[in-house]
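There's a structure below that I have some questions on.
For this view, one protein chain was removed and the others were kept in their places.
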Amino acid sequence: MIELGAVLAFPLAGGLVLALVGERRYAPAINVAASLLTFVAAAVLALRVFEHGPLLAVERQFFVDSFNVFLVALTAFVGFTTAVFSRPYMRIEQEHGRLSPARLRLYHAMYQLFNFTMLLALLTNNVGILWVALEGATLTTVLLVSLYRTPASLEAAWKYFILCGVGIAQALFGTILLFFAAEKLLGAEGGALLWTELDRVKAQLEPTVLSIAFVFLLVGYGTKVGLVPLHNWLPDAHAEGPTPVSAVLSGLLLNVALYAVVRCKVLVEGAVPTMFAKSLLMGFGLASVVVAAFLLSRQKDVKRLFAYSSIEHMGIITFAFGMGGAIANFAGLLHMTVHSLTKSAIFFAVGHAAQKAGTQSIDQIRGLVTQSPMIGWGLALGTLAILGMPPFGVFASEFLILTTAMREQPWATPFLLAALGIAFAAVFSRVQPMVFGETTVRRLPHRPAMMPVFVHLALVLVLGLWIPPALAAWYREAARLIG
Amino acid sequence: MAGLPLYAQLINLLAAILLLLAFAMLAQRRVLSLIDLFAAQGVALTASTAIVAWGTGQTHLWFSAALTLVLKVFVLPWILYRLIRRLDVRWDVEGMVNIPTTMLIGIVLVVFSFNLAYPISQLASTVTRSTLGIAIACVMLSFLMMITRRKAIPQVIGFLSMENGLFFAATSATYGMPMVVELGIALDVLVGMVILGVFFFQIREQFDSLDLKHLEKLKEPE
Amino acid sequence: MTASGFLSQLLQLAVALALAPLLVGWVNQCRAWLQNRGAPPLLLPYRTIHKLFSKDAVVAHGASPLFRLTPYVVFGAMCCAAAIVPSLATDLPFARAADAIALVGLFALARMFIALAAMDVGTAFGSLGARREMFVGFLAEPALLMVLFTASLISGSTSLPTIVETLAHRELGIYPSLAFAGVAFTMVSLAENARIPVDNPATHLELTMIHEAMVLEYSARHLALLEWAAALKLFNYSCIGLALFLPAGIAEGSDWLGMAAAAPLLVAKLAAGGFALALIETLSAKLRIFRAPEFLGTAFMLAVLAMLVHLLLES
Partner (left out) sequence: MSADPAPTFALWATLAAIGAWLVLGAIGLAAPRRLRFVSRVLFPLGCAVGAALAAVALAALDDAPATLVLPLGLPDLPFHVRLDALSAFFLVILGAAGCAISLFSVGYFRSSDGTAPGLVCFLYHAFLASMAAVLVADDAYLFMVAWESMALSSYFLVTTEHRIPEIRRAGFLYLLIAHLGAIAILLCFGVLQGGSGDYAFDAMRSATLAGAWPSVAFFLALFGFGAKAGLLPLHVWLPEAHPAAPSPVSALMSGVMLKTAIYGLLRVGFDLLPFHAWWWGVVALALGLLTALYGVVFAAAQTDMKRLLAYSSIENIGILVAGIGLAILFSAYGMAPLAAIAATAVCYHALNHALFKSLLFLATGSVLHATRERSLGRLGGLIHRMPWVAGCALVGTLAIAGLPPLNGFVSEWMLLQAFLFTPRLPQSFVNMLVPVLAAALVLAAALAAYVMVKFYGVVFLGQPREPGLANAHDAGRPERVALVALAAGCVALGVFPGPVIGLLEPLTVMLAGVPALAPGQGSWLLLAPISEQRASYAPLVVLVVIAAVVLLAIAAVRRLWHGRVRRAPPWDCGFPLLTPRMQDTAEGFGQPIRQVFEPFFRMERELPTPFDAAPRYSVTIGDRLWHALYLPVARAAEAAARVVGRLQQGRISVYLVYSFLTLLALLFFVR
């Protein structure tokens, strides 16, 4: 109970405090501290749920089970490391003259509020509040994306706002339809929007309504997940925002949106006994993987490159959840974890690399290992990890997904094979010269924060070789919940 | 229609008005008139919510009606007006091409929406269930409107009118969502509008215009 | 291994060593006759070898030990080969150590060493010869192996004595595969023994020579060994041809009487073969080096065809 409150209160309070105190020397420290406290609270909450099972609180308005608590812990963790990373990063940005103190104030406040909205989205039991929180996350990140106020960042933020706003409006319609269907069974006041209640009666929900509702929900939240063809905002927003924001967008926001989709999918699966929801997820997943792979091969901007890579991986995860079953769901959850850790690590490294080169253009970042081995190796290893090279954890989940697909959906494997091959060629051919070769980069005024990169990569490495039994049990339980 | 209680008939009437307004917005080139139409939609929405509240005795819908009135009839149009004045785009005219085609597509969308809503509304327990099709149609028309607009403010108005359609669906088809959700939605819309307002200024500052054609730089190289 | 087998083995090796230069002398004599030239003495090769052994060896400055070792290795390989091919009798204990495939391997070993030695001094002609020799070899070797395979398939063995025994005692019949193989074998033999139309053993015209170009730098005892080895090679090929296509008369086991009978028969067969070789050389013209692949390719194809014909018609 208290932990739950703390998980939500720390970022909210942090955001308000940071908005009030303005840009001081210690503001980054507050940011880190708030994130750390959130993470500690999340860890305690996770332990509690792990020991005592699911938790319903505040008149059933909050619900924590294995599925979301692991995402809460992950979100809080990546939020914390990103805060650590953003300290030197933003200071260097400031010294490079890209940001004013007022903007930094906005950044810190919005960063915490963003964390708050995401945690709220994860913790709430109310499908309506989930919508509200995700919309809130959009609003805060819109401000973060447009932080530099350059034409490009404004354009990216505008597209992000409009596309996600419209998208999420569809999700609201889906939510209304859900309410419409559940109201008859649960009554208007009887918690017809509470997921736990919906889950209880899902078998009796009207299939027609639920199918249509799911279409709206999928299109709505899918826009935020970045599923093709609803993905167009994603590369722009990732490329033009500050790097810590790219890291949390890729690492956290996409996960949370996907979480929303999966929650809805569970309900629809219960009501519609056909392959309807599964096929939709698989179709969107596969389309995302393939289209993203092709788009990857045309990139010139390093952050855009990894943004497309996020689309690809979201596609893989969606495909896995679409296949369903114990193994695929397990793999999907694992992939969510490792993707979020790896991708944020990559963005950290990329951020510093871009600062060193003074540009995000791939052609002008060269020979990182020569000038700063840590950033270079971090980027190289992170890229290899995200491309599915063992012994990193991304491989573990891709292994499970691909082998399952081979048996259950063999028609999809040629597409996956081709897409993964193209993606590998595209990403690696771009990153290799950035890492190796003669250098073009200069020194930075502050020591870069490489700790988060290597902590993330180490975790991903461990997950590739050994998944702690507790975590595995957790994943398995969550996989069972997803169905 | 006969046999329905009066309030239901009134709601159907208001639904028709909403649809009409949506079409009007689709065809309207001038920004100021768009805002007026949007405010009119707000009035219709308030009225319909109030009538549902009155007809069904759902007290929390009165709050919804009040919220709608304040937000969609007064605050948002006021913000928009102010923005237009401050940005000096009062006489902006949208250079839309081919309004008849757009209208035609709009009619197809309406048919599609009615078709889509039909099986759902058969299941509804509420008397005003047939309005669901109109709500979907309003959403679709707003979507279409956003697609066809080339200027920032009309696009945002389209976005807001989509919100109206959704709200209408929520009140008429289900007698309103739980209060906390509605408050949250309203807050989001308001904050969103404020942020957008800030955005307009920044966009104008950067591009000297609110024309969206300036916002087409981020793309894949040919 | 029995004592008689050992003796038979030694005898056949001795016969090969002794008769090989004679065969060369005979072929040269025949050729001279056929070309209306005055014939060199029949025993000239023996005299040449002896003369060369007596001379001081002259070795080029840049030559490595490999250069000096090569003649011995080539000679050793040819002796080994001679010990495998049944000439008088099929009781060859050593043939158990090396079958038909190993025989081809031994020829290849000799070829490789001689080619390397040719490149060793670093002269233009040496490397030219080495290149051409390997070039001829890469087609001739498989062709030879295919010929041997055809025989192996007929007899169900790759051991030469067994092949000969089977072929010598088969029912009389027409084996089209052997006809093809025979033609292929003849072509390969011509190429492998530096004969017209692929090479010309008598030439010292730089642009046409192959074998001679490789041994240009050799003198004295080294050259003597190489010449002897070349003669042995011709002898070995002749004996292989005889064993495969005219096996009649070769004694089975270590039948001393049979061997005594086989000896004059062998001489007669070799004389005929040598004459045929001289005839072919006289009647044909030297090919351009790049015609050689066509020639050898034909041989290779014929050998493969022989095998296919065997599989199609005779099995």
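For the reader, a short list of remarks on this structure follows.
Per-chain residue numbering starts at 1, and chain names A, B and C are given in the order in which the chains are listed.
Going forward, a residue touches a chain if its C-beta (ideal position, glycine included) is under 8 Å from a C-beta of that chain, and two chains touch if they have at least 3 such contacts.
These numbers were taken from a predicted model, which means no experiment stands behind them.
In the full complex, the chain left out of view touches A, B, C. Checked against the hidden chain, the listed residues A:R60, A:R200 or A:R476 yield one contact partner: A:R476. For the chain left out of this panel, the touching residue among A:L218, A:A345, A:I386 or A:A478 is A:L218. Of the candidate positions C:V85, C:A98, C:A191 or C:A278, contact with the hidden chain is made by C:A98.
Considering the whole complex, the residue from A:Q61, A:T196 or A:S297 that touches the absent chain is A:S297.
Checked against the full complex, the candidates C:L11, C:L116 or C:A168 give a single residue touching the omitted chain, namely C:L116.
Within the complete assembly, residues 112, 115-116, 119, 143-144, 146-150, 155, 212, 215-222 of chain B touch the chain that is not shown.
Even with one chain removed from view, chain C keeps its contact list with that chain: residues 53-54, 56-62, 64, 66, 68-69, 72-73, 75-77, 79-80, 83, 94, 96-99, 101-102, 105-106, 108-109, 111-112, 115-116, 119-128, 130-132, 134-135, 137-139, 141-142, 145-146, 149, 152-153, 156-159, 162, 204, 206, 216-217, 221, 225, 289-290, 293, 300, 303-304, 307-308, 311-312, 315.
The missing chain lies against chain A, touching residues 158-159, 162-163, 166-167, 170, 211-212, 215-216, 218-219, 223, 228-230, 232-233, 235, 276, 280, 291, 294-295, 297-298, 326-327, 367, 369, 384, 387-391, 395-396, 399-400, 402-408, 413, 417, 420-422, 424-425, 428-429, 432-433, 436-438, 464-467, 469, 472-473, 475-476.
Convention: only the chains that are shown with their structure count from here on.
Listed here as common contacts of chain B and chain C: no chain. Taking the mean of all protein C-alpha atoms as the reference point, the chain centroid lying nearest to it belongs to A.
In this assembly, the C-alpha centroid of chain B lies 99 Å from the C-alpha centroid of chain C. If each chain is reduced to the centroid of its CA atoms, chain A and chain B end up 31 Å from each other. Averaged C-alpha coordinates give centres for chain A and chain C that are 77 Å from one another.
Across the complex, chain B meets chain A through its residues 58, 116, 119-120, 123-125, 136, 139, 143, 146, 152, 155, 159, 162-163, 166, 169-170, 173-178, 180-181, 184-185, 187-188, 191-192, 195-196, 199, 202-203, 206-207, 214-218, 220-221. The touching residues of chain A, counted against chain B in their complex, run 126, 128-129, 131-132, 135-136, 139, 142-143, 146, 149-152, 154-159, 161-162, 165-166, 169-170, 172-173, 175-177, 179-181, 183-184, 188-189, 192-193, 206, 208-209, 212, 235-236, 239-240, 295, 298, 300.
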